[in-house]
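Here the structure is laid out as structure tokens; the discussion comes afterwards.
Only a single protein chain was left out; the remaining protein chains are all shown in position.
Residue numbering begins at 1 within each chain, and the chains themselves are lettered A, B and C in the order written.
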Amino acid sequence: MKRLSLSQAFWFLLRRDLLLAFRNRSEMANPLLFFVLVITLFPLAIGAEPNLLARIAPGIIWVAALLASMLSLDGIFRSDFDDGTLEQMLLSAHPVPVLVLAKVTAHWLVTGLPLLLVAPLLAMMLGLDEDAYGILLLTILLGTPVLSLIGSIGVALTVGLRKGGIILSLLVLPLYVPVLIFSSSAIDVAASGLPATAQISMMLAFLFLALSLSPVATAAALKMSMS
Amino acid sequence: MSALLQTRDLCCVKDDRVLFEGMNLALKAGQILLVEGKNGSGKTSLLRILTGLSLPESGDVLWQGRPISEVGADYYEQVNYVGHHDGIKRDLTCLENLRLVQAMGKPLPIDLDDALEKVNLYRFGDNYVATLSAGQKRRLALARLVVTEAQLWIMDEPFTSLDKASMAMFQEMFEQHLEKGGVIVLTSHHDIEMPQSDVVRLNLSE
Amino acid sequence: MSMSEFFNMGGYAVFVWSSYGLALVVLVLNWFIPYQQHQQNIKKLKRQYRQETKQNDSSS
Partner (left out) sequence: MFKWFVKWFHRMGSPPHFYRFAGSWLPWLTVVFTVLTVAGLYGGLVLAPPDYQQGESYRIIFIHVPAAWMSMFIYMVMASCGIIVLVWRMKLAEVVLICSAPIGASFTFLALVTGSLWGKPMWGTYWVWDARLTSELILLFLYLGVIGLYGAIDEKRVAGRAVAILAIVGMINIPIIHYSVEWWNSLHQGATVTKMDKPSIHWTMLVPLLLMALSFKVYFIISLFQRVRAELLHRERNSRWVEELFRS
């Protein structure tokens, strides 16, 4: 029997990861709860003065989304590293970058995408201008996959380390800066009614760049940290 | 018949200690390499280098005459590796794990329940791996050899936590694999009762 | 340009000279630490070989 075609292997791995994530559903809620929690801290810290909150809403929402996605990065390879399935994946007949892309997509579907559900609620809580809701959702839709893709490189580099968590944030956060800049300014500009097409097109560029380059870097990093 | 798996003056260094150097192995079809030695003598490192997971300090591993770094995925397709970790997901059932193993490698046209029966895990198809005992998990890990087609089997302590009967059953499976022209590399503390003609012994600690 | 004027730097002496001072510190440190490290390595190696030769002489 011939081995599975590449796309079959991709979809199989994606379905398996989603099944695994679904099996321990309780963990799926963690990034969401963290996202909401961090955002509720800000009004407590700087007072609930409406137009101040509305002005800084884009920034807080995106910093919280960024931290939530970074905290959940560890889950991509950690369990596979511990039980040896990561080794088997590296030794599979299929090219590793494609398998890595399957795993990162599964991770994004489980942790990045759900932020979409909660973002409008939080925007409303912070009093963000209604015109910006559409752009807010669009930036999260385009931005969170880039966070997962870039983050997967950092995770692959630190998966073998005992105390990888701290180093992971030092490696990954500087690389998140461009996404943060363009997404929060897109919402900010949309809130004041101006078109945000420039920022959105930049984020699309980041998405395609990350989609094409980061799986290769992650595969190399995984091979290296398994050796 | 030329050697299937060869190494050319392989050298491995770990934490500045030279585990082995200038190693030249040659394994023909039907041969089994038993790697012995005290703990820490580099058995696992040698196996991981042979699979291509780790890079040696210097020297090459050749498959059918070509370095494995060149052969790449085609070499991995020919290899079944069972390491210290069982390589199975705790939260999946036995059948789901086997389907995963088949998706990653070159699947054999065998019904998965028959495969489970071969490693006498017949009724455990839908059980979560988390509920299995250590011996059962090891047998499921070794079931990888039954559901995917690979000429080279590389196994690190395959018999850990296996009882006598299972050990005999797997050794019998190894013999069939050798007769079909396969090659096996394994490390083991227990001695293996195999026809001595095709057993190549390598001791790393002398 | 008298000496005092030079050091006064048109009133910005604090900023200019602290920058140059820091530059000096950084440059010296980046040279001295590896140099010292290098000498230590050499000393360690020499002591190690002396012990080995002493061991060989006593055992042979």
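To be clear about the criterion, a residue touches a chain if its C-beta (ideal position, glycine included) is under 8 Å from a C-beta of that chain, and two chains touch if they have at least 3 such contacts.
Since we're looking at a predicted model, the values are computed, not measured.
S.K.: In the complete assembly, which of A:Pro43, A:Pro95, A:Gly127 or A:Gly160 touches the absent chain?
M.R.: Within the whole complex, the residue contacting the unshown chain is A:Gly160.
S.K.: Check the options A:Ile46, A:Leu170 or A:Leu204 and report the residue that touches the missing chain.
M.R.: Answering carefully, the residue with contact to the hidden chain is A:Leu170.
S.K.: In the full complex, which bits of chain C touch the chain not displayed? Write them out.
M.R.: Touch with the absent chain occurs at residues 1, 6, 9-12, 15-16, 18-20, 22-23, 26-27, 29-31, 34-35, 37-38, 41-42, 44-46, 48-49.
S.K.: For the chain that got dropped from the picture, name the residues of chain A it touches.
M.R.: Interface residues of chain A facing the absent chain: 153, 157-158, 160-161, 163-164, 167, 170-171, 173-175, 177-178, 181-182, 185, 206, 209, 213, 217, 220-221, 224-225, 227.
We adopt the following convention: only the chains that are shown with their structure count from here on.
S.K.: What kind of graph do the touching chains make: line, ring, star, complete, other?
M.R.: Topology of touching chains reads as other, fitting no named class.
S.K.: Counting in whole Å, what is the centre-to-centre distance of chain A and chain C, each centre being its mean C-alpha position?
M.R.: 45
S.K.: Just how far, in Å, is the C-alpha centre of chain C from the one of chain B?
M.R.: That gives a centre separation of 53 Å.
S.K.: Could you tell me which residues belong to chain A and also touch two or more other chains?
M.R.: none
S.K.: Okay, in this complex, where on chain A does chain B touch?
M.R.: Residues of chain A touching chain B: 1-4, 8-9, 12-13, 16, 19-20, 23-24, 79, 82-85, 87-95, 223, 226-227.
S.K.: Which positions of chain B touch chain A when the two form their complex?
M.R.: So the residues of chain B touching chain A come out as 48, 51-55, 73-74, 76-77, 79, 81, 83-92, 96, 99-109, 149.
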